[in-house]
Every structure is written in C-alpha cells, then in structure tokens.
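All protein chains of the complex are present and in place, except for one that has been dropped.
Letters are used for the chains, namely A and B, taken in the order the chains are written, and counting of residues starts over at 1 for each.
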Amino acid sequence: MKKFRISPPVAAIILAVVLFLLSGLLPNGYGSDVDVAISQATNIVRLAVFLGVIAAGQTLVIISGYEGIDLSAGSVVTLTAILTYVIVSGENAMVIPALLVAIAVGALVGFINGLGITFLKISPLVMTLGMSGVVTGAIIVINHGNVSGKIAPIMTRVIARPVAPNIPIPGAVVIWLLFGLFMWALLERTTFGKNLFAIGTNRVTAKLSGVNVTWTNIGAYALAGALTGFGGFLVVGNTGVVFIALGQPFLFPAIAAVAVGGTLLSGGKGSYWGTMAGAIVLTLITSLLTTMQMGESVRRMVLGATLLALISLYGRQKSFRQ
Amino acid sequence: MKKITWNSLTTRNPALFAAILLVLVIVINAIVQPNLLAIDTLNGNMRVFLPLILLAVGQTFVMICGGIDISVGGIVSIVNTILATQVGLNGSIEQLWKFVLISLVAGLLAGAINGFFIAILRLQPIITTYATGFLYAGFALFLLPNPGGGIPRAAADAYRTTTPLGIPLAFYIIAVILLLWWFLRSTKYGRYLYAVGGNAQAAYQTAVPVTWVIFSTYVISGVMAAFAGIAITLLSGSGNAEIGNAMTLTAITAVVIGGTALSGGVGGVAGPIMGAVTMGLIQNIISFSNVNTWWETLVKASIIVVALAAPGVINLFGRRKS
Partner (left out) sequence: MNVSLSARNIVKRYGGVVALSDGNLDVQSGEVLALIGANGSGKSTLSKVINGVVVLDGGQLLLNDKPVQFSSPQAAKEMGISIVFQELSLIPLMTIADNIWLTREPTKGLGLVDRKIIEKKTLELLSLFEGTYETVLSPDTVVADLPPDEKQIVEILKAISFDPEVIILDEATASLDSRQVQRLFELVETWKKAGKAIIFVSHRMEEIFRIADKYTVLRNGFTVGSGEIKDVTENDLVKLMIDKESVLDFTRDTYDEETMNQKPVCLEVNDLKTEVLAGVSFKVREGELLGLGGLQGQGQRELLLALFGDIPFKGEVRFLDESVHFRHPRQAMKKGLALVPGDRNREGLLYIRSILENLLLPSWRKYGLPLKMKKSISDANQVAASLNLKMAGLQEPVSSLSGGNAQKVVIGKWLMRSPQLLLLDDPTKGVDVGTKGEFYTLLTKLCAEGKTILFYSSDDEELLGLCDRVLVLHDGKIRSELIGDDLNKESLVSASLGVTNGGES
C-alpha cells in the first residue's frame, strides 16, 4: 500500500498558481485581461529570481542539517552588491572580475562560518549571526556613508531586460533556469551533493561510511556564501543602486522559501526546485500584499505566519512517548 | 586524581569564562575611562546595560532547558511601541503603570505562543522563534510605523536618577534577580529545568512534566523580554519599532559567554548577567578609545565573534595537546 502524496515543490507551484488566479479577483487586479495577467506573472517570476538565487545557499546549509542556517546571507548580499558596484564602475570589461570578487568574498565569509561551526563548535545560528555583524561592519567601513560606482550597461542588458526584443522573457529568468540546473546537478549528480544529504541525515552513519563530515560541512557553508555572493551581483545588476539595507530584507523570505519548497528544516532532505517554487510563492505573497496596499508591517506578519504555518505542517519532532 | 582541564573547570563553574572576561574588560575600560567606577558613571552605565541583562536572564531559562528564543527582540519592540503609542509624552503616571502591566501581559502571551508551538506542537525552537520573531517585529511596526511617541518625562527621569542609598537602581534589580534565581534553583522547578536540558528523554521517563517545563521557559523569556522592553523605553523615552532587532544577538552572546551551553543542562543567571555587562563595557571601550566611527560596528562585531570563539579555541588546543 502506498499513500498518494503530492511532493512539496509541486504543492508550492499549485499554491502559487491558485494565489495568482485569486489575485486577479482583487479590485485592482488584472481582472479578465490575459495580456496584463501574463505580464504580471512574468514580472513576479522575474522578481523571484533574486530571492531564489539568495535562497540557494540557504538550501545547502539547511540540508547540511544539525540546525544549519545562514543568517549572514542578508549582509553578504549587501557587501557583494556594493563591491560589484564599486569594481564595475560602469565598465563592461570589469563585470567578470567583479563577479569573481563577489563570489570569492561570499565564499570567504561562508568559509569562516564553516570553520567556526565545525572546529569551534559554535552553533550555526550564533556563528552566522555574529558574522552578519562583522560583514555589516565591513560594509560601513567600505561604504563610508556613500559609495561612488555604477553598474555596467551589459549587466542591465543581460539581467534586467528581456532576452530578445520579441521574446518577453527577462534575462534574469533564463539565468535562473540555468542556475537551477546547476543546483540540481550539484545536489543530485556530484559526490559532494550526495555526501551533503548524508551529513544532514546522520553524521555518525556518514562518518562510518567514509564521508569527511567536517569538510563537507565547511564546503556547504563556503559554497552557500559563494552562491549568496552571486545573488548580490544579480541584485545590484537589477536595481542599479546600492544602500546599506539592500540585502537584509531578502534573508527571512529566503529561509521561508526553503521551507515552502519542502526542504526538511532538520536537514537531510530537500531540493532546489522546491526552493525555486517557494521563492515564487513568497514573491507572489509580497506582491499581493503590495497590490492590496498593505504596509511593511503587515507583510512581515504575513510572512512570519506563513513560515510558522509551514513548519507546523512539515517540522514536527518526535514525541517523547512512542 | 582527574586531570583539570578547561572543559572540566567550565562544566563545574560555567560562569568562570564570563568572570575572567568581565575583569579583563573592566580593567581595559578603567584605563580608557578613568572615572569608570565613580557612582555617576556606574549609574549611567548600568541603566544602559539593564535591558540587555533582563533579556539575557530570560534567555538563560530557555537555554538551560536546551532551547533558544530568537523572538525576544520582537517582543522588546512590541512593548516599546505599546508604551510609546498608548501612554505618550503627555500621559499620566497612572496610565504608564496600566500599560506597563499590559506590556507584561503581552510579553507573557508572546512567550506562550512560542511555548505552544515548541513545547506542545514540538517544532524546532530556532526556526519557530525566528518565524514568531518576524511576526512580532511586524506587529510592532504595525503599532508604530514611524519612530515617535514617548513616555512621560518624569518616568524617564526617575529611571535615570533613582539611586536608593546612593546605589544605582540596576544593582537592586540584579540583586532581586539573583535572589529569585537562588530561590528558584532550590525548588523542584529548578531541578526540572536542568533535568530537561540535560536529557529530556530520561527526564520524561522519570516523570518530569517535560512539556510544561519547556513551555514555562518560553513564557519566562517572554516576560523578561517585556521587562527589558519597559527598561529600554524608560531609557530612551521614545518609541521605535526597530529598537529590539539588534538586541537578540547581543543577548544570546551574553548568555553564551556567560557559560550557558546551547545544548542545555548547564548554566545559571550570574554568568549571563556578567556577560551582558561585558557586552556593554565593550561598547564603552570602543566609544572611549577613539575608534573611527566608521569602524565601530566592525570592531564591535569582531570582538563579539572572538568572544564567542574563545571557549572553542581553548577546547580545540586542549584536544590537540592530549
């Protein structure tokens, strides 16, 4: 006997579609205009890209288990966005070096997180929250109140504009799909990915099966940092401006997106496809609230309640009495 | 004869590290600020540290029981916004008292919500309080979208200048906390706290009401966060929905350097109180040692990370040697 179950990523997609259809019924929704509906849907997916990429690193560290979480992601986004902005300074030629710097700086922060968590046995929450402070401090030092820089035209062209004049798919969405493919391959088609699931499920078993638990764990945090760095690069490519609070608003929705996508918050199980679906759902909820002219406070409360509802569904622990 | 290691020492005296650190920062602080121990400076310092001390004490209960509460910042913000919006700069002292009571009830309720999800539904503490924290912060913003409001000047003045018998008010409050703690620890409830944190399954088999003990710690943490919110409102005299955000990490750091392990089962409130004072003095040292303003956040955050890492580093070298 097999119980019929919808996998969480599919459930998230269904939820997204239902929410989107319902949003048409709002007084200022798209109503019966199909063209407007499509352009709205495209826009939501485009906005979800940035959240989705930032949530990729979070997916990795949550899969790595043992209360894995990366609360430094928000400030890393800001830092790498600012670095990109400053390095590029409007030069197309500097885009690739800036991208590499963004990824390397993100990886470095993640690597330090990993070292503290594994060798010094600091809990991921405390370690990454602490690093978040350090990175924010670094941002203030670099920023000195204001920075001068500029993004390059090619970044806007590739990230923010449609792929081709007659194809209304934004470049960012194409990048995201390729990125999703990369994440899938990383998790499902590499030894690292398989070992990551193993250490998230049971570290004793993993070690006794020859997995280097410590370095796999450090690798997860370093890689998460690198991916978040890439996220920062994309974000600035889209917005074109930087400010100190640029990255922080992405942090909570990113974690919620991972949860919505069905990744087990206790580790060992999950997928990036799920996180992508989760990012779309959360972006949709946010834009719905904006359409309904709800303020920042309501947005936060709804997001908080959403995450709470989801962990109540997925996240129950074993009871003492069996 | 058992070998004395750092580990065995800190297991027996969890507050040892905090005490060493406290002496260290007092000495450094006295060098950069010679009048540190003058009664006015002491009063000025302690009333600034008090909110953090209260928050850290509440967090200690949760952490001894093996949990964590990262929603406390949100609760502080709620209390601050309740007082600032409902009492107002021109409110009466009676009204202030009334809303102080309401604030405490709000803290209790917020704690009970955390306790319900964690103890009764058995969700993971980190992610649950992260979600509720976001929710609470949103609610605070809902009450007070823009900084403003306030409490009667007389109340803020009283908080600033009350020094019965020439001793700052904060010391009386610390004394009361220590006395209550000493009392509580010698009751059955005190034993239950350590038993649940030490080994929840064994405690359950021994018929300790594990669920209610865990629930109670979140309620205590919520109420203590409300007291912290009241204290910080008396200190600032005005309202700001973001006021609690930064306090969560500082409070957890204070508890961790105060010798309470995140894994539970050890610790007391004396350590976290010392930890909170240490955190405050570090801020003091930075302000007095002419660190460039731009560098302040980075320096402070780095010191926090180093303080969090120190016990781990000591243990790491201890392991290497043996």
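Things to note:
By our rule, a residue touches a chain if its C-beta (ideal position, glycine included) is under 8 Å from a C-beta of that chain, and two chains touch if they have at least 3 such contacts.
Remember, it's a predicted structure, so these values are computed and weren't measured experimentally.
Though it is not drawn, the left-out chain touches A, B in the full complex. Of A:N195, A:S271 or A:S297, it is A:N195 that touches the chain left out of the display. Within the whole complex, the absent chain has one touching residue among B:L24, B:I120 or B:A202, and that is B:A202. Not every partner is drawn; the one left out touches chain B at residues 2, 11, 183, 186-188, 190-192, 194-195, 198-199, 201-209, 265-266. For chain A, the list of residues touching the undisplayed chain reads 185, 189-191, 194-195, 197-198, 201-202, 204-212, 264, 268-269, 321-322.
Heads up, the rule we're going with is that only the chains that are shown with their structure count from here on.
In terms of their C-alpha centroids, the spacing between chain A and chain B amounts to 31 Å.
Per the touch definition, chain A reaches chain B in the complex via residues 67, 69, 116, 119-123, 125-127, 129-134, 136-138, 140-141, 144-145, 252, 255-256, 259, 265-266, 295-305, 307-308, 311-312, 315-321.
On the side of chain B, the complex with chain A involves touching residues 68, 70, 117, 121-124, 126-128, 130-142, 145, 200-201, 204, 210, 241, 249, 252-253, 256, 262, 294-302, 304-305, 308-309, 312-313, 315-316.
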